[in-house]
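A single protein chain has been omitted from the complex, and every remaining protein chain is retained in its original position.
Naming follows writing order (A, B and C), and every chain is counted from residue 1.
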Amino acid sequence: MKNSTHSHIQVGIVGGTGYTGVELIRLLSNHPNAKITLLTSRTEAGKAASEIFPSLRGVCDVAFSDADIEALKSCDVVFFATPHGVAMKAARELVASGTKVIDLAADFRLQDLAEFEKWYGLAHECPDIMAKAVYGLPEVNRAAIAKADVVGNPGCYPTTAILGLKPVIDSQNTQDEALIDKRIIIDAKSGISGAGRSAKLNLIFSESSDNFSAYGVAGHRHLPEIRQGVETLLQSKFAHHIRFVPHLVPMIRGMYSTIHLGLTDAGCALDWQAIFEKAYADEQFVDVLPKGLLPETRMSRASNFLRIGVHQDNDEGVLTVMAVQDNLVKGAAGQAVQNMNVMFGLDEKAGLNVVAVVP
Amino acid sequence: MKNSTHSHIQVGIVGGTGYTGVELIRLLSNHPNAKITLLTSRTEAGKAASEIFPSLRGVCDVAFSDADIEALKSCDVVFFATPHGVAMKAARELVASGTKVIDLAADFRLQDLAEFEKWYGLAHECPDIMAKAVYGLPEVNRAAIAKADVVGNPGCYPTTAILGLKPVIDSQNTQDEALIDKRIIIDAKSGISGAGRSAKLNLIFSESSDNFSAYGVAGHRHLPEIRQGVETLLQSKFAHHIRFVPHLVPMIRGMYSTIHLGLTDAGCALDWQAIFEKAYADEQFVDVLPKGLLPETRMSRASNFLRIGVHQDNDEGVLTVMAVQDNLVKGAAGQAVQNMNVMFGLDEKAGLNVVAVVP
Amino acid sequence: MKNSTHSHIQVGIVGGTGYTGVELIRLLSNHPNAKITLLTSRTEAGKAASEIFPSLRGVCDVAFSDADIEALKSCDVVFFATPHGVAMKAARELVASGTKVIDLAADFRLQDLAEFEKWYGLAHECPDIMAKAVYGLPEVNRAAIAKADVVGNPGCYPTTAILGLKPVIDSQNTQDEALIDKRIIIDAKSGISGAGRSAKLNLIFSESSDNFSAYGVAGHRHLPEIRQGVETLLQSKFAHHIRFVPHLVPMIRGMYSTIHLGLTDAGCALDWQAIFEKAYADEQFVDVLPKGLLPETRMSRASNFLRIGVHQDNDEGVLTVMAVQDNLVKGAAGQAVQNMNVMFGLDEKAGLNVVAVVP
Partner (left out) sequence: MKNSTHSHIQVGIVGGTGYTGVELIRLLSNHPNAKITLLTSRTEAGKAASEIFPSLRGVCDVAFSDADIEALKSCDVVFFATPHGVAMKAARELVASGTKVIDLAADFRLQDLAEFEKWYGLAHECPDIMAKAVYGLPEVNRAAIAKADVVGNPGCYPTTAILGLKPVIDSQNTQDEALIDKRIIIDAKSGISGAGRSAKLNLIFSESSDNFSAYGVAGHRHLPEIRQGVETLLQSKFAHHIRFVPHLVPMIRGMYSTIHLGLTDAGCALDWQAIFEKAYADEQFVDVLPKGLLPETRMSRASNFLRIGVHQDNDEGVLTVMAVQDNLVKGAAGQAVQNMNVMFGLDEKAGLNVVAVVP
């Protein structure tokens, strides 16, 4: 830790006025080993966080300041809860000063520069840092995260997709013939907070409540990230065609990915419930539900658990994997804190003992 | 009717891209005696209404045009579903040409110029027209509406408040002593569509769903309108102090006004259930619920019914009146169509036979 | 028409206390050629419909009576808005007396007796009537419906699935080689009203709001009906494997079926947007959205429109069909009224001019 004289990790959050920002504050407020020392916002500098979010009154009295690179350098770690393209402007300098970076946006998720520029429409400002950045999915990448200076915190959909597919791809990688069909269908559903804290007409209650819709049908930025997860991260030995269609659900939080897989004969011969259970037996935040119990998003609401239901039907030759999380926790801020814990050698659950809020 | 050669009333709608606009289109699409011939929008001219509101596909193929005063003059009646301050710019010319005006905004609701300018922050551009305009609450003002050239369509809250108080004030006016205490508390609750089709941060689903809040506690524009209703329209013989506090409910449509009245001894001596039933026995759209049945907003959802529940408790000396409506129908567009029907001598129910949507 | 002396079709509704029942009442209340003369309920006999559904106050004053077969025989047509297994007990006698039957439950949907008994766990009481019954999907089966005595009104999911697949299967049937892959994935989402008006713990607001879940993953009764639709009704020349996974959305009404199809090279060579538009060009209630416009459930809310969005991507080799409706209207009561209109030679839109309620 950079500031070895402090008892707590000194945390900076850039852009704490969005939903991932306030969620970071919620989680870090009770973290036993970390302390928010700097909170920045271009638009709200000078105001207390609790003025923007009165839910934080009595909890967090840090005030927003202007984003100042020198101040950020005094932190042990800086979270970027900003739009795409912000973290990459500061990352080099922070890393050089010994400050670790966790970007909750997309600047350090993709490893292919061309893909990044194609999907995000931005020229990357530090491709060298990008090349060394680590994809922050601890259940896949824990060792690398532990040594990383810069972590690209995964997108919410890719988190469910990659963790929902990992036991399948890993198993298949041990085989000579494919266990599943070439086509992988990920039909995903997200609560509306995934669209951010932004005044857009389609997001207002009267438009989005009591309504259900697909979006991004022609292509969504999380598709290349899911593909990278399967091909590069999980190193799938077999080629797959991934179709990803996201939908918007009239609920605030929650994400549900229904992954439709066709089983080959070899795939039918395996017990997928057992494979999934074994794959995640040692994970604290991935919960494979017992056979027959289907996940619901509320099982994870406001907690860091990603819960997985598995349904295998050999008569139909199908395997249905349902991966569920809170998009703002395991899908964003919770995972970022989990990454911080890994990066600083802390208990991976520190600060993440928040229990799902039911009802 | 101006266009006597037509079989249908020729209707123009200015500003049909908001919620009162689309609701007018919904209702008028099935009106047996009226036809939308002109639809204007500054921002959407050239587009079909069904491009903005795909819910109208197969129903309404009128396209938006620029607001042109000459074109508007060709209509028998023009509805202004616009922000405050628009109708007053066109009213004089329309009236002069024989076109009737129904304003769903506030330009012609208040009769006191100073009050208008104080609460709306606008100088009125046609105070003479304002002075002759009629407050469009048919159950109170039917005869005047029938002869009016310009109707100020009531605000949503005032509709519930005035109709909820009318039997009380009318009864009291026949007495020498007061029947109710001086203080009238109107604790009102509205669905979020009342805030309009507008991209504001506090209205987005993630902010307003699963949440309840008061607003306008320090003063709301509908207060002077409610006061005018009690004092001028209902001509209360006794002075009252009216306290009005509106709240926002996480539902799209619906309005619920809980009116708290204290009963004097003379007030306790009366049977208020019977008085309310008698008061509205001949009204088609005001429904006094039988004793013991409490209203719910869904009883009126998408219909033009205002439903009233009455609870009298002489031990406690209280009379609680609960007046419920769909804020976009009886509270806006439905009432506007009802006013049009009265103005043109049509069956008051024409076009308003929409049944409440339950569930 | 049986009662030729009446100006209106005499309609009976058995079991009008559920959601399909009250929706039938809502629609038929404004039907120009039909009149509800009999409403039956075992549990609510003696009460007015408007006592159970105060939303009907001022609209429908028919009272529930006991279900009496003789009284039902006096009707021209009887709708069964009952649980599965009720209509089959009365159908033979009604048909014998010349009364037509439209069952909104499943007694006359499936044509394979064994399938019916397997999925519904009931012995069918009139297999001969079942054999002659017609599947009531007018866009597929109009001529047969026009001559039918007994119509099995389709399930809500099958309506979206079959109409969403029809242009694809029909096109493929004209070819020598398949246009789509063998596997058809139907990932469907329904509003909660689809679960009926029933006091179940999982349906209460505190359990089902702000939540999303899959159900019936291991097998749902609508699967054999969808299969029958593809194989028997649409007579698919090619064999398909259909995977159907339904989900529950926290909204009252609305159904969204995302149909994932893989395109063969031959399939990629076609313009599916054009094929869909042409297929439904003459249909009043099936609306193919223009290219690029994605459906949302609210576009159909409370109306009888089924709206379809089509997305074709030849690079990916996928065709995504999104079929959207109000589950209680086109998915149940509206389609039943449409069937009645066809059976009695009326304008197919009669009573169905209800405009979608937006917002």
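What we mean here is this: contacts are C-beta pairs under 8 Å (C-beta built on N, C-alpha and C of every residue); 3 or more make two chains touch, one makes a residue touch a chain.
Given the structure is predicted, the values throughout are model-derived calculations rather than measurements.
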### Query
Touching the left-out chain: which of B:Glu44, B:Glu207 or B:Asp287?
B:Glu207
### Task
Check each of B:Gln111, B:Thr320 or B:Asn353 against the chain that is not shown and name the one that touches it.
B:Thr320
### Query
In the complete assembly, which of C:Asp210, C:Glu225 or C:Asp326 touches the absent chain?
C:Asp210
### Query
Of the listed residues A:Asp112, A:Glu125, A:Asp287 or A:Asp313, which contacts the missing chain in the full complex?
A:Asp287
### Full-complex contact with the absent chain, from C:Ile192, C:Val245, C:Leu263 or C:Ala302
C:Ile192
### Message
Under the stated touch rule, tell me which residues of subunit C contact the chain that is not displayed.
### Response
19, 191-193, 195, 197-201, 203-210, 250-252
### Task
Spell out the interface residues on subunit B facing the chain that's missing from view.
181, 183, 185, 187, 189, 191, 206-207, 209-215, 217-218, 241, 243, 245, 247, 249-254, 256, 258, 260, 262, 294-298, 301, 309, 311, 313, 316-318, 320, 322, 359
#### Entry: Contact set of subunit A toward the excluded chain (per top definition)
19, 22, 25-26, 29-30, 53-59, 193, 197, 209-210, 252-253, 284-285, 287, 289, 293, 295-296, 298-303, 305, 307, 328, 353-359
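By our rule, only the chains that are shown with their structure count from here on.
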### Most central chain, Cα average position
C
### Task
Go ahead and note the Å separation of the Cα centroids belonging to subunit A and subunit B.
47
### Query
If you average the CA atoms of subunit B and of subunit C, how many Å lie between those two points?
37
### Query
If you average the Cα atoms of subunit A and of subunit C to get two centres, how far apart are those centres in Å?
40
### Query
What are the residues of subunit C that contact at least two other chains?
209-210, 252-253, 295-296, 298, 301, 359
